[in-house]
Each structure stands twice: as C-alpha cells, then as structure tokens.
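Missing here is one protein chain; the remaining ones are kept as they sit in the complex.
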Amino acid sequence: MKVELRGVTKRFPGVVANRDVNLTVSGGEVVALLGENGAGKSTLMNVLFGLYEATEGEIYIDDQKAEFSSPADAIAAGIGMVHQHFMLIPVFNVIENVMLGLEETKGMGRLDEDKASERLLSLSREHGLQVEPYAVIEDLPVGVQQRVEILKALYRNADCLILDEPTAVLTPDEIRDLIGVIQSLKDAGKAIIFISHKLKEVLEIADQIVVLRRGEVVGTTTPSETNEQELATMMVGRDVQLEVSKTPSEPGTAVLRVTDMHVRDDREVKVVNGVSFEVKAKEILAIAGVQGNGQTQLIEALTGLRKVESGNVTLGDEDVTGASPATLFKMDVAHIPEDRQADGMIGAFSIADNLVLNTYRERPFSKGILTDRSAIQRSATKLIEDFDIRTPSARSPASTLSGGNQQKMIVAREFTHAQRLLIASQPTRGLDVGSIQYIHARIVAQRDEGAGVLLVSSELDEIMALADRIAVMCAGEIVGVLDRADATREKVGRLMAGVRDEAPRPPSPPVAEGEGS
Amino acid sequence: MLVPTLALVAALFVGALVIIFTDPETLRAWASFTANPGRALSLSWDAASEAYIALFRGSFGSRYALSETLVNTTPLLLAGLSVGLAFRAGLFNIGGEGQILAGFIGSVMVGFSFDSLPAIIHVPFALLTGAVFGAAWGFIPGFLKAKTGAHEVISTIMLNFIMLNVVLWVLKTEFFLRIGRNDPISKSVNESAELPKIAGEGLRVHLGIMVALAVAWLMWWILFRTTIGFRFRSVGANPKAAAYAGMSVAGTYIFAMMMAGALTGLAGATQMLGIKKFLSPGFSGFGFDAIALALLGKSHPGGIVLASILFGALRAGALTMQASTSTPIDIIVVIQALIIAFVAAPTLVRAIFRVKLRRSERETEGVLAKTWGS
Partner (left out) sequence: MRKRGIWLIAMLMVLSLVAAACADEEPETNGGDDPVAEEEVDFKACQVTDTGGVDDRSFNQTAYEGMQRAEEEFGIEIDVLESQSDADFEPNINTFLQADCDLIVTVGFLLGEATATAAEANPDQLFAIVDVDFADEDFNDVTYPNARELTFATDEAAFLAGVLASGMSESGVLGTFGGINIPPVTIFENGFEAGMNYWNAEAGAAVELLGWSSADQDGLFTGDFEDQDKGKQVAQQLLDEGADIIMPVAGPVGLGSAVAVREAGNASMIWVDTDGCESASDICDLLLTSVMKNMDNAVYDTIVAAMNDEFEGGLYVGTLENEGVGLAPYHDFDSVIPDALKETIEEVRAGIIDGSISVGG
C-alpha cells in the first residue's frame, strides 16, 4: 500500500494550517511527522483520516485518487488512526471496543463475541499485541489501551496506520514495547505514520523524517543523515540550546518536609500511600513517574487543593498540613499546576486578569473593594514584556494564547513573588522546544536565587535535565531516591515501571488522570 | 448582540407562523388554498401583521403602553439580574420564584404592619426586608452546595415549592389575613409603603423601575470593578483555577446565592409595593422568565436591561394583542421560548442567517454553552 498527499493545503478562516504539503508513505515503511505543537501535524492527519476536507490538494491511495468525506471513507480505504486521546469506551471490554460499529451478529441482532474474539486473537498473535479480550478498558494500563486502539485499526483491515503522539502517555518500558510492535507491523508490510515532537524517539523509529513548521514541510531527511540538534533547529526555525546550563546545586536547609503522607482520589481510592521526602533550599527535587501514579493527588494535597488523609507537611518550621492555597501563597509558595488550562488560568479572562488571579486583593491592584484596572494593566504590560508572552494585547483572552505562552503567563504570575518553595507540576507538557528551554532556564534561575524546587514530571528528559535529586514514584509510593550523579535513564526508567531491586514488575495501576479532574 | 437580535427576528417569524396556523379562519382559508390561494395568503398576512402591530401598540404605542411595559420590566429586570449574577459565579439559580415569594412575604409584612411611618422610611424598610428575606432563602441552596455539594438546580427548584407552601401557610395565620376573613389574601400594604407612581396617577409605572435600573448599574459595578466581582467571575469561569489561586469557592457560592436571593427578593418587594399590594397564593409568574432573559442578556447587566425591556414589552403588548385581535395571549410564551431556543442554538441562527461570528463572540459563547449546559 502507498499513501500519498499531494499539495495539500488546509485553510481555516484567517489561518493556513497546512500549505502545499507533500507526503508519501509506502508499505513496510515508518514515516515520522515531526513538528512543534501547532505546526499542523494533527490537522494534516485529520485531512488524511477524512475528518477535515482539504482546501486544495489531493490524496492518492496506490496511485488512485481518493476522496474522503468522513473517517468511514478513510477506514474503508485501509487507513487507521490511533488518536492521542484514545477513543475507547472505558466501561466496555476489549472485544466490545474493537468490534464497535462492526458488530458481528448471529441473527436476531445477537452479538457474536466469540467470532470477534477469534479474529482479535489471531491479529494480536500476528503482531505481538497481547491483550485479554474480556478485560474492561478502564482496568487496563495506558500502554495496553493503546494496543487495543491499534488492534481496533487492524481489525478494520488498516494497511496504513497513523499514530498520533503515541509515546506521550507511556512509560519508558511501554515505549520499548511499542517500538517492537511498530517493527512487527512494518515487517508485515503496513505503512506507518508516526507523529511526534520528541527528537530521540523519532531518530530511533523512523525510516524517513518529515519536519513540519507552520504548516509547511521544511525538510525531509532520514535518521542516518541527521541528528537531534539539526532536527530541533529545523523544527523551531532557529538555533536552540537543548541542554539547560546548570551549575551543581549547593543545597541549604530543608524548606519542605513531607512525612508519611496518605491521600485519596475523587473515587476514594488511596493513591498516595505513605510518601515521605524533603526539599532543600537551592535544590531541585524531581519526582519522576508515569502519569497516574499518585503524583497529581500528592501535589494537590501539598498545595491545599485536596484533603490530606494523614501525614505531615512542614514548611520551614511551620506545620502546613492541609493549609489553604491562600495561606501557602502568603508563605511564599509558588505553584505551577499540572493542568494549566483547567487549574492555572481562566481562559475567558484577559491575560491581565489572569496575571493577578492570586494578587487581585493586594495593593496596587485594588484598594478596599475597588479594583484598579490601570494598575493591573500596567503590571500586565510589564510582565508580558519580561516573560516574552506573545500576544497582541494584555486584554486578549488567555484562551487565545498558544500553550507555551499560556505557561509563560502562569510562570510570570508565580515567579514575580518572593519564593521559598516552587512546586512545578509537568511544567513543559505539550510545549514546543523553544518554550521548554525558556521555562527550564527560569526554573533553574529560581533555584539559583535560593528557592527549593519540587518538580513533578513524567518526561524522563526533563527529569534528567533539571533534577539535582530524583525521587521515583510508582503506585502511590516513592520507590527510590537517586542523586542525579548516580541516575541513569535506565535506572530511573526501571524504577518508574515499579521494578525495585529486580523484583517482578507489578501491574501498572489504572489511569486516574483526566476523567476525574 | 448579533445572535440575540437574530434570534428575536427568527422567533418573531416562527411566532407569526404559529399565529397564522392557530387562527381558525386563516386555517380554513388554507384548507381551500388550491381554490383561492390569494385569500389564504392575505388572511395570513393580516393575522400576523395585525397581531404584531397590536403587540407593538400595546408596548410602545402610547404613554400608557410605555408605562405598562416598564411595569412589567421592573420585576423581570431585578429577577434577571439575580439569575445573571448567580450565573457569573457559576450557579444556576432556578429559585427565582421562591425568592420572589420570600420577598413578597417580607415586604407585605412590613408594608401592612406599620401605619405611622413616613414613606421615606417605610418604603426603603419594606424593600430591604423583602431583599433580606430573599437573601435568606437564597442562602439555603448556596450553603447546601458549598457544604454538601448538593446541586443548586435541584435545591432551588425544591425550595420554590417549599416557599409556595409557606405562602399558603402564612395566608392561614391571623397576622397576615384580613380581620375576620379567611380567604387566602393578606392585608394590603399601607399607602405609606407603596412605591410612588412616577408618571402621574393614571399610569401604573412606579419608582421600582428606577430602583431596578440603579441595581443593574450597581451589579455591573460590583462585577467588573470590585474584588468581590472578580472573585465571583473567577469562580464562575473556572472554580478549579479560582481555588488554586487561593479564593474560597465555597464561600463565594454562599455569598453569590445570597446576593442573588436578595435581588430576586427585591424584585418581589418592588412588585408587591408597586403593583400587587397584597399577598395571594401561587407563583408570581416572572421568576422563570427571568432565567430566559438572563440567558438572552448573556448575564451582562446591560444585556439583561435590554432583554427585560423586551420581555416586559412582550408581556404588556400581549394584553393589547389579545384584546384587539383574536390571538391568544399564550403566543407570547411561544415567542419567548423560541427566542431562548434560538439563543441556545447559535449555530442554528448562524446557519439561518448565514453569518460568521467574530472570534471574541465565539469565545463568550463557548463559555456560555459550557456553563449553562453543566
């Protein structure tokens, strides 16, 4: 099978999302589509998958012109897509999800699950995609859910698979498994389009790399002809520094001490189970771990957004267990929340208003109950310049900013205050290379000025780049604390998967992120 | 502005069809359409245009009509502001009827209990008592939501029915009933507590409209110029972000529901002291319209002023319309419902009129749809 996009342009009112893109992928080949967020990768794939109609240009399947007016057409033509956010029904089991829309029946509309299960199992054997057909989706680890998505596409006879940021939600081990699966699919003659903004894995997986910037193809290359630095430059359009320059830490006294903390999630399940650690001044303690291992709830409990079931938190000498966000703010704790759009900002509000979300009651932003619009505006104008937030005006709604600029806005708000402790949760998730580098530099600068930094991240690269010490969290517990100097990617990766001292790997816990929050 | 205006146009058009196809004579003409198409069309045109002309005459066509429009606008405006304010804080206040009745009880009590107070004290005292009663009734769902998470839509609806029965109960007490009578009508408010008429004795329009407009301005000022308003709007737009920024979400819910209750209570009080004069059983009939017009006015005080004038005009004009044409008064309810349906489905309106919205307008609409929907 050969899939070709010829001269595809997709315009939205006022925006060109893709301009004259050519892309070819043949059976037995992996093409990586590399680009920053907003470069037009997803739009392009949505055109190929029939979700959008191209403004100009054509799609050819095996040199035949194809017209897709809906995903059903694309599926019929042998194209399958695994979205970044899975399209699975959590309370259905694997077979039900796989056969959804193509239900096998045995007369009178009765479902024939056995027939479906047979076909599913043969597919899964063929490509090394182990799944338990009757397991319910919500009980499965993310990596397995992804396998179900891939099987769903294969079940529909996909010869060309689009994988949209497939590694974003996986542990290092699961990524390794996925690479194996991709290899096997490739050997079976499938054409694969692999979307990513992560340089390392693209270099590892792809046969061909197509780099998109602002909707246009800026380069086509192969892993053997290029390297990370060059790809980054292509992607961003200017030289970027991939490594944060950082001096070794000179830790001071402990700023934050957490002792035997227990926390439950919204479903009353205990997700933080006796966690203890401390963060010293002038050091970055990174909590590494795959999403959904209790980090979110741990941070919420530390910052007053969730009840602490038991345990103790002290800030300096003061007990702040269960203290409100307002109290912590007064004690010079800054917090970059994990889900910036849901927790960190109010999209409908202007940037200026968002910048005073926690200081609106203080002078000069208000006097008595009266807010001072001009003071808020002045301060915003200054912060926008200082933190390089790209926006036409301080009055624009925050939701109009790009992800990177939203994060800069939050950082600007949190960093303008004296800081003893900075809690940064997934501070660069979904950001482009340029913004990541900027935020990393800012975090290191905070450390150098004397703050203790608690960083939570599921990106191994980020942990390795920033941490002075690394605590790895798995299934609600800290499974190991390493000094940066002793930590290798492999060691941390194993701990993230819950392997302690070569003990057998426990099943990953269910994913609690997203739905509950 | 664009969508509500287009929604009004579309609603009037569909309303015209309803008028045409509920008029027996026009309907008969359509039945013999093939024999005499001209008659069917001209009768249809007459039915709809006469109804709408009468509607307009009854709402804006004379001093009397204008006065009636404003009389209807007053309680709608105050109750609409209440719904709008609560909505800004992320709360859906369906409890308008109950809070209005609370305002009725408070204001009528003060209104008939004192007979030697000068009007300058008596009127504000009665208004304030109505507002306080409304606030107390609004406090309950706010408190329940803040402390137990009970959804305010459910609790406010229930409280409406509880208050309805409270009214029935007070109308059996000697304190409220007229001496020696036991039909469920309370004593009337004393003259010193009546809101003075502002356009002469013949016209019913009273000082309440001024109060309502002042409150609309006050609400705008509070929402957009004070720290309280900032907190309300933050909690309403994104409670998680507000909590993260150190605001007390629970406290805001309670406070916002109390303020909303006070506004609806005041709506009841102005109606009691300006028009009604005595308490009787049953809902007031404008608490639910208030929800619709707050939606139409996009919860902005200015928008709510315009929407309540529109609804007030529809109500006032409806009386003339039913008097001078055979159009049933219920058509007004149909038109109001259609306006809301069109406002709630902006995509539909845009499709009908083939207009694209500016980006900013899309933003607010997304927020509206999201919050109203949840």
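Note that the chains take the letters A and B in the order they are written out, and that residue 1 is the start of every chain.
Everything that follows uses one rule, which is that a residue touches a chain if its C-beta (ideal position, glycine included) is under 8 Å from a C-beta of that chain, and two chains touch if they have at least 3 such contacts.
Small disclaimer: the values here were computed from a predicted structure and weren't measured.
One chain is not displayed; in the complete assembly it touches the shown chains B.
Of B:24, B:149 or B:200, it is B:24 that touches the chain left out of the display.
The residue from B:124, B:196, B:251 or B:281 that touches the chain not shown here is B:281.
The residue from B:71, B:309 or B:343 that touches the chain not shown here is B:71. Remark: the omitted chain is touched by one listed residue; of B:34, B:116 or B:148 this is B:34. Residue-level contact of chain B with the missing chain is found at 21, 24-25, 27-34, 37, 40, 68, 71-72, 165, 168, 172, 178-185, 187-188, 204, 271, 275-278, 280-282, 284-286, 315-316, 318-320, 322-323, 326, 328-329, 332.
As a convention for this text, only the chains that are shown with their structure count from here on.
Inter-chain spacing, taken between the CA centroids of chain A and chain B, is 46 Å.
Touching chain A in their complex are the following residues of chain B: 225-231, 233-234, 237-238, 240-248, 356, 359-360, 363-364, 367. Those residues of chain A lying in contact with chain B across their complex are 13, 303, 305, 324-326, 328-329, 335, 337, 342-349, 353, 357-358, 360-361, 366, 369-371, 373, 397, 399-400, 517.
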